[in-house]
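The complex appears here minus one protein chain, its other protein chains still in place.
The chains carry the letters A, B, C and D, assigned in the order they are written, with residues numbered from 1 in each.
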Amino acid sequence: MRLSSFQGLLLTLAAIGGVFLLVGMPPIQAGFIVLGLALLALPAWFSAPVVRVVGGALLAAVLYLFLRLPLPPALAIVLAAAVGFAAWCYVPPRILRRVCVLVPSMVLLVYVTSLLMYSAPGSPFAQEKAASDQVIAAKRAAWGVPESPTEFFKIYMTRVLEDFDFGPSLTVQGRSVMDLLGPAFPVSMSLGLTALVLACAIGLTLGIRAGLRPNSFADYSSMGLAVIGISLPNFVIGALLLMVFALSLGWLPVAGWGTYSHLLLPALTLALPYAAYIARLSRAGTIEVMQQDFIRTARAKGLSEREIVFKHALKGAILPVVSFLGPAAAGIMTGSFVVETLFGIPGMGHWFVKGAINRDYSVVLGTAIIYFSIVIAFNLLVDMAYAWLDPRVREDL
Amino acid sequence: MARAAATLAPEKGTSLWADAWRRLKRNRLALGGAVLLGLVAVVCFVVPVVLGLDSETTDPANSFHPPDAHYPFGTDNVGRDYLARVLVGGQTSLLIGVAATLASVLIGVFYGSLAGYYGGKVDEVMMRIVDFLYAIPYMFLVILITLQFSKEARGNPLPIFFALGMVQWLTMARIVRGEVLTLKNREFVLAARTVGAGDLRIIFRHILPNILGVVVVYATLTVPAVIILESFLSFLGLGVKLSWGVLVSEGVGVVNPIESHAWLLLLPSLFLALTLFSLNFLGDGLRDALDPRTRR
Amino acid sequence: MVRNLLGILAVFAAALLLVAFTFSATVEERAAFTYVSGSEPKSLDPHIMTGQLEGRIADALFEGLVVRDPRSLRPVPGVAREMPEISEDLKTYTFRLRPEARWTDGSPVTAHDFAWSWRRLQRPDLGAEYAYIHHMIEWAEVYNTYGVQADAIETASEDDTSIFEALEELREAHPGGVEAAAWQSFLAEAEVFQSLKGVGDPVLVEGLARSEGSLSQSELERFQSALRTEGRRRRALFERAEAHYGIDEGMWAEDDHTLVVQLVAPCPYFLDVVAFYSSHPVPRQVVGVQDEEGLYVNEQDWFLPDKIVANGPYRLQRWRVNDRIRLVRSPTYWDAANTKLDTIDALSIENQTTALNLYLTDAADWLPGNYPTDLVDQLEGRPDFYDTRGLGVYYYRFNTTRPPFDDPRVRLAFCMAIDRQLIVDDVMRLGQIPAFHLVPPDLADYGYQRPEGRIRFDPEAARRLLAEAGFPEGRGFPKDVGILFNTSESHKKVAEVVADHLRRNLGVEVTAYNQEWQAYQATTQKLDYWLARAGWIGDYVDPNTFMDMWVTNGGNNQTGWGDPVYDRLVRSAANIDLLVEESESLFARLKEPEQARTLLAAYRDATTDADRAAAGAALRMHCFREGEAILFQDAFPIMPVYYYVWSGLVKPHVRGFYARLDLGGGTEGANLQDIHPLRALWVEK
Amino acid sequence: MSVSEAILEVDALRVHFHVPRGVVRAVDGVSLALRKGETLGLVGESGCGKSTVARAIVALVPTTSGDIRFRGESLIGLSRGRMRPLRRHLQMVFQDPYASLNPRMTIASTIAEPMRIHATVAPGDLDERVCEIMELVGLDPSMRRRYPHEFSGGQRQRIGLARALALEPDVILLDEPVSALDVSVQAQVLNLLEDLKARLGLTYLLIAHHLAVVRHMSERVAVMYLGRIVELADREPLYTEPIHPYTEALMSAIPVPDPVVEAERKRIPIEGEVPSPTATITGCPFRSRCPQAFERCEVEAPELEEHRPGHLAACHLPDAD
Partner (left out) sequence: MSAPLLDVRDLRTQFVTEEGLVRAVDGVSFPVDEGEIVGLVGESGCGKSVTNLSILGLLPQPQGRIAGGSIRFEDRELVGLSERELRKIRGNAIAMIFQDPMTSLNPYLRVEEQLAEVGQLHLGLSRPQAVARAVDLLDRVGIPDAVERIKSYPHEFSGGMRQRAMIAMALLCDPELLIADEPTTALDVTIQAQILELLKELRDERGMAIILVTHDLGVVAGMCDRVMVMYAGRIVEEASTVDLYATPTHPYTKALLESVPRLDERGHARLRSIEGLPPRLDRGPFDACTFAPRCGLVRDACLAGEPALQAFAEGRRRRCVLAPEEVV
């Protein structure tokens, strides 16, 4: 039986909806999710002209939401429309198709996250002393957190769309989500980038060294070293590093944030598991590249081994690493809770965990949106880097 | 034309699995990993039963007893036999690792092979959903799912592995889908189609056996990832009652300049590291053995 | 080749440059005094906050009418010029304020500020958790709760049906009357107890207490009409309180520098409450913004560094979330000359090991308790270690609504099966005192003369009790029973030892399991547990802070247990006059009715206000004793484990830090609430 | 030559693929008739669409338009249930003997699979039947429990042939059956193909880029270029008197293993390479490389016409002469 693609979509969506209903999700919520997924899926059926129109329109709409805040509405509309039109004319459909998918993805993300949060026991308004229903209801109304996740979703989306406001934190009084995540972002960024650089430097060195001589001592020692990075939870590694470099040797501060010396140990802790993955990927990449015919060609030209490795093999060897960097960067920037806790760093990882644990719905949504954006941004960066490295995929971008 | 079956007695061929096994056996590192892993598993599951070890009985008066002949692993902060705790904790960690991986394999293979096999728009849509799920921070997916079950679970590892399986299947689905995409246009699949094989037969007879290698490799590498993730949850206090993750995250508390009851961190870490080390090397070895592309 | 390498290096360099560019912290000088505050403060609004660590900062930023003397922690004048005048009947307090007290914006701190702030604390729409701490003031509770309660009874909010309507429906659904069990569950579901808290109408009291037999239609009808009356009554009272509380009744500003407070009944700990952070004044010029319709809107973020106006010894200079709060000496403080530290850093560090590491590497001067508990043995011997007995009790709640814990024998058996001495000696190891009661022993007037409870460590007796309850040697005991604790290393330790004791001494399998705080709260409040760990730290030094938790359906009760006699005792303790009328019905059910009668007679017959007050105080204590007798001779809704000990590490160069209180006359006392006012500290190098 | 019935007819077959950069017209109006018992050779350079024709016939790729009839019955738009019994008689052998066998299956199960699916043989007799077929293609039946990687290329191609023969088909589509084999093995397989055809009365559609192989095997030959048939004729006329310049050039490009002949052969050089498959072409598709192209070729696409009896070509040249 060959399905037509549209039948396939309907079947897939129906199956997903069915599974949701089966596990006891209310029909409205299941319906919303399936609708969201359908919106996500629909651009696959858009022909290039439709993609241009829809993508341009969505781009204009999103742009308008941003521009409207600093600019007078008329100007914002004109500007947004102009950019949308330009996109319609000039931006390749491949990119506009991404836009078509991104916007519904973001909305669906908010809805799904809301559902997940609401389904966890406890509420942001729980306090040690049981409060009366009336007090709780009043608080829910005041903070815009009604009992139903769907209602909450509506309120939240309205707030975001109308004022670009991600709401107040529900558990840290007096702070908006922006207040909390705003200052944390550059911290995580600094930490994350440093870790990423460290991870790449360590991982590539070990991986390429191992890959050039597979099954040799160099291979075993490099990979052994790398695998240590993923053989222990990073809080153990962090604690050990701390013990050695901060407590025993006293070279570096034990915790805190402020000077560059505060950066090193946490970044290293954060980097090690990723370094291990990178080492593994670059090892495999190197082995594969070194077996390619063009390496033999390079040898036949009389190039030295070093030139062969660094000029001819390197790009191909790090390609798998590059595609790993997207998820890695997102993970490194946001998954640093352990490191932050261990080293007392005011970064974003804290909110990723504490938001969920404290049921701070707006913080959770804020972090989800940031994570989503980071993933998207880094995927784009990675795609660009990939194209830069591999000319063959440039045209497909 | 009756022919005696005896004259037809077939020679037994060596399957690719046998070949891979032979290659694996040559890879000393991987073999060492497998042996070590088996050893750890046997020790964790058999020794507590054989020796009748009790991981729960407390004896606070005897807490922080350093390792000696009577307590080979010492005791913990309320005087429980740390040997028993490390081994019983190992059972949970290994179970979670294997179970979550199995869950992710089942979902991932199912989803990935459907997407890859039907291809085209179905594939595009299904992969878009996966991309979407990727963009949800897996951490609070795990946390929220774990919270969801925190009451019913009461330290039971089931929800944790469910939660971990739920996030791990995505990569599996992607890998499987990629493999299926290439496999379904391989000539032997086309050949099967020309002789009239149906979709199910093609998926189960022709495609799945051929991606099994990749799946096994990836699964071997998923187990350590799951175990590490579980330890992270334990660090947050969302973990199970007793696992290596729990022990290690408790043990981290002793790393300080005052006094380190080092064995509380080092012993479970050692077991954890050995297991993960073995799994990783086994995984790499399996990859080398099963995937001829990276083989020399 | 070079290009490739350069490319990679360039990418790295660009990334690192970006790091340098985004590197967000400016290097700050170390503060004169740094301490580890613990987790991130949730709020610095003194009316909203509920935690000790927030209170510590609030005490530095704001100053109440009275403050605690750092050596003795007794109330001494703060914004008040002197200690208040107290009327003879101990019910009226008159505070006179210093004219020189200033807000940081330069305006004077007046009695109106206090009246406004205290009224704000009770505002129903603020939803302050600690509003009840002022409920001894006339009209305060009425203003705080009656409006909401009247709403619940009579007016249906948009989608919620009122109790009244629910009752109507119940009546229609059961024309033949309602079974008592169904009735009680109806009451619980409609949260009737909460809405009728403190009700005096005998029809309602009787109706609420009905737990056997059934209620006929006519009884329901009577109940309903009484309910309607009660709703109206509450509405009327609320309206009155709303019009007058903080303006001219209950508590009001006589003039700019005089604040008069009228209490419902004498309250021996009232000044403690006045010194408590909930009683701090907040700057109405910043907090209370008036919107177009003339309504007060509560600013949510008025306490952030760029907005805050305060009146305390310190100003909030900087607040970096999850990192630190920087306090600097306030020049506008009336006693600025005596504030010794120029800057204070409060570090937000949750991880105990990290906190200890910071302390040990001299990055912090004070570590209040936040160290890894397993290190007690090693830390105890250090000269910079301090410990002191605390005003808190560590206990487990029983869910008395869920079998088998609906049987007091089972609860008592559990209470008797754990070896508290072993837990404090070998698990906690800080010299905590095993607890067999609720109220800590250090409350001088009360603690050492309370009635013997039935709880002791006696596995034999415990097994017998369990057998009586139908579980000989633990046979037949439900397998799924669990001990819930909120996620924490040390709770886990205790819970696991307790579970082990129960297993070994009673033969019952119970699993210790944890939930993080938010889920834990939801679970305990919904009574969805068997046994749940809890702790209570007194807000003020008086038994009441412990005793009033257990009133039927009280917000902190969460056990499902309730006893009208207990409720009346606690209510009477708060207002002895309630006992004067109709005391016999209560006394008849006491353990020592004779003593109660004697004390009541003394109270009635007192000729002077002073005598009367003394007799009242004695009677009040008796009420508490009787109350505790109910808890620990009959009911056992909780399983006490131990009384807290506070401890921490403080550098020797920190002065003005009193782990032991100097109570004058050479007596020393424990710093029961672990209060070390920051304003009094200084550093001597 | 008696006019035998056409067992398989392909009529105006078009197979187009949508790719990001446009539409690939892999097969663009191909008509063929396969007579019972003959071997029809289909030659052309890579990418000319010859394999796609075969794959369209066995429904491995969807047909864009046109008709395919087997024994007069259209195969297009048939339901799966109706298709299956017909498909039995139409089998295919693939090019790459390494890729066309499932490496995880023993060759017995590979050969038995079609019979299992179509239930043409009772399960109890399967093993015996497998042995028979193996002997038929010259394989030792005792090796049937082995796996494909234990066989050489030639043996594997025999296995592929055995699988195709399992259903006793009438027509076998041979898609480059020997191009991946070593020279010495090629001959084995080609000989086997001839023997089987003779023994079992098979009809072959032989797809190959190697003109010599096609010449050796086929009775009639069709030459494809850019998705179209440019010339179709009986073997001898085609090889000795080709009409289409492409056929001529193609043949002259093929070296003959004889230095004496080689030295004397005159080459018809064709410059350049095959245009991109997505390009839209007006006029004759070959004109960009044709040494004899003239104005008409620019504007008008030549139809496949019979220029001599039984000799069809799509070229304007004969008309111009």
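Convention: contacts are C-beta pairs under 8 Å (C-beta built on N, C-alpha and C of every residue); 3 or more make two chains touch, one makes a residue touch a chain.
Note that the structure is predicted; figures quoted are calculated from it, not measured.
When you scan D:73, D:262 or D:319 for touch with the missing chain, the hit is D:262. Only one of D:13, D:250, D:284 or D:304 touches the chain withheld from this view, namely D:250. Only one of D:15, D:107 or D:211 touches the absent chain when the whole complex is considered: D:211.
The chain not displayed touches chain D at residues 45-46, 152, 154, 182-188, 190-191, 194, 209, 211-213, 215-217, 239, 249-263, 267, 269-271, 273-274. The set of chain A residues touching the chain not shown comprises 292-294, 296-305, 307, 311-312, 315-316, 389-392.
Convention: only the chains that are shown with their structure count from here on.
Chains that count as touching both chain B and chain C, per the definition above, are A. With centres set at the average Cα position, the gap from chain A to chain B is 24 Å.
Annotation: 50 Å between the Cα-based centres of chain A and chain D.
Taking each chain's centre as the average of its CA atoms, chain C and chain D sit 88 Å apart.
For chain C, residues touching at least two other chains, in rising order: 353, 357, 360, 515-516, 519, 523.
Multi-chain contact residues of chain B (touching two or more other chains): 147, 150-151, 236, 252, 255-257. Those residues of chain D lying in contact with chain B across their complex are 55, 58-60, 84, 87-88, 90-92, 94-96, 99-106, 108, 113-114, 117-118, 127-128, 131-132, 141-147, 149-150, 160, 163-164, 166-167. Those residues of chain B lying in contact with chain A across their complex are 27, 29, 118, 120-122, 124-126, 128-129, 131-132, 134-137, 139-141, 143-145, 147-148, 150-151, 199, 224-225, 228, 231-232, 235-236, 245, 248-249, 251-252, 255-257, 260, 265, 269, 272-273, 276-277, 280-281, 284, 287, 293-294, 296.
The residues of chain B lying in touch with chain D in their complex are 1, 3, 5, 8-17, 19, 186-198, 201, 205-206, 209-210, 212.
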